[in-house]
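The complex appears here without one of its protein chains, the remainder shown in place.
So, subunit A:
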Amino acid sequence: MKRKILSITLVTALLFVLAACGSASKDSDGKASTDGSKKVTLKIIHWQQENINNYIKEFNTKFEAKYPDVKVEYTTVPADATYDQLMQTRMNAGTTGDVDIIPLKSSFVGAPQDWSKGAADPMWKQWIDAGLISDLSGQAFIKNYNEVDVQNAMTYNDKVYGVNMGKVAFTGLFYNKDLFAKYNLQVPATWDELQNVIKVFKDNGVEALGFAGKDVWPIGLAVQGLQASIHDDQLSYIKGLWTGQTKLTDPVQIEVLQKAQTLMNSAMPGFMGIDYGTLPSLFATGKVAMIADGTWDATTIQAANPELKFGYFPIPGSNDAAKNKDLAGKYDMTWMVVDKSPNKDYAMKWLEMLSEKDNYTDFVNAAGFLPTQPDVEIKSEFIKDIQPYLENFKLSWDQLFINRQNVGQYIAESSVHAEMLKPAGPIAAPEELASKSQADWDAAAPK
């Protein structure tokens, strides 16, 4: 008898658990908010980037103070594929309101062009085409942003689908000003001058150059710097790859790979084992004189060592100083509102409040972005310092490049794989990597 009672209790308990699962989803669809007693949960996902996360958390508190019936649920995950995966699963979760606001890692780039026959649609385009992203064209806060930036970074098919928070440059090197002064070095303006800087550091037993090789993509930042200064016109070269007028084995591209190899040969030992999170601290503690990283990490470096005097200059890939004077980069994070979200109104209010001049100014200063709103007062000495390099801001290679589908490993994803060259990888000659890349590119040509 005792056993029977026990078993019946257990079964009932389990049924309750199952039933609870069923009813929980009802709560989260937000409809309960209409009676006023329950709070609306506004769900925002984001990738981990400490300085930005801290500001958004602060802003969320302000937002909750202004709208007392809203609770913001702010979820952050690592910036790698984990974030892409989170976006995908949340977007696909159905109409239960699993997410209301999603930031894209860049702006609306990568859509197939008329010259890129057979290229795959990027995720954001699939979402917009499927009607999952809200049209923000009519919103008043869009007018806060520069018209040209709205056009370049937030518009698709003549409608505004996102709010881009700013530009970042990443084709330069951070340098330690004290170390440069100690050895009487100037910021290098040409390739030969850069080689000289590296040589002076090496002769004095200072590690000259640091890469976060373990994550591979940070090496790509430097390579994109070389591309931006060695190529005369990256976009026409990329178009040429599709139409067959240019090849990945062209001398200009060989030069990029050769110089990337030279840079890796000058890098600190063990750079292929250093992950992206560690690199800024090595620089901040003076263990290495220059590192390849994006301008967004200036705040991280500053936080790691507030005493450090540092600057940033474009990687001089060319011996023609005029070709090296501009930084390249991208439009960084773009907020999108999920159209099926039951909390759409509050999502709009959230974006509206973030777009207010004061809040936006605080954001760009915390994030270290270059503003997409006019007349924003930049407090960062660092950004003021690099202003001359930003006057003719260029889009970087990865923002312009459109890849073919099912391409092999020598051209997949970031398309230029300098990390496969010695000393990082197994291939000795840049020419060999270039011809393997071109072979992969040709093999993937649409039939």
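Here is the rule we use: contacts are C-beta pairs under 8 Å (C-beta built on N, C-alpha and C of every residue); 3 or more make two chains touch, one makes a residue touch a chain; residues count from 1.
Keep this in mind: contacts and distances are computed from a predicted model.
Visitor: Looking at UniProt, which of "Secreted protein", "Allophanate hydrolase subunit 1", "MBOAT family protein" or "Sugar ABC transporter permease" names the chain we cannot see?
Guide: The record for the missing subunit names the protein "Sugar ABC transporter permease".
Visitor: Going by the contact rule already stated, which one of A:Q85, A:N204 or A:Q245 would touch the omitted chain in the full complex?
Guide: Answer from the full complex: A:Q85 touches the omitted chain.
Visitor: Of the listed residues A:Q151, A:Q245 or A:N406, which contacts the missing chain in the full complex?
Guide: Considering the complete complex, A:N406 is the one touching the chain left out.
Visitor: Where does subunit A touch the missing chain, residue by residue?
Guide: 4, 7, 11, 14, 80-81, 84-85, 88, 91-92, 94, 110, 120-123, 126-127, 129-132, 213-216, 269-274, 278, 282, 405-409, 412-413, 420, 424-426, 440, 443-444
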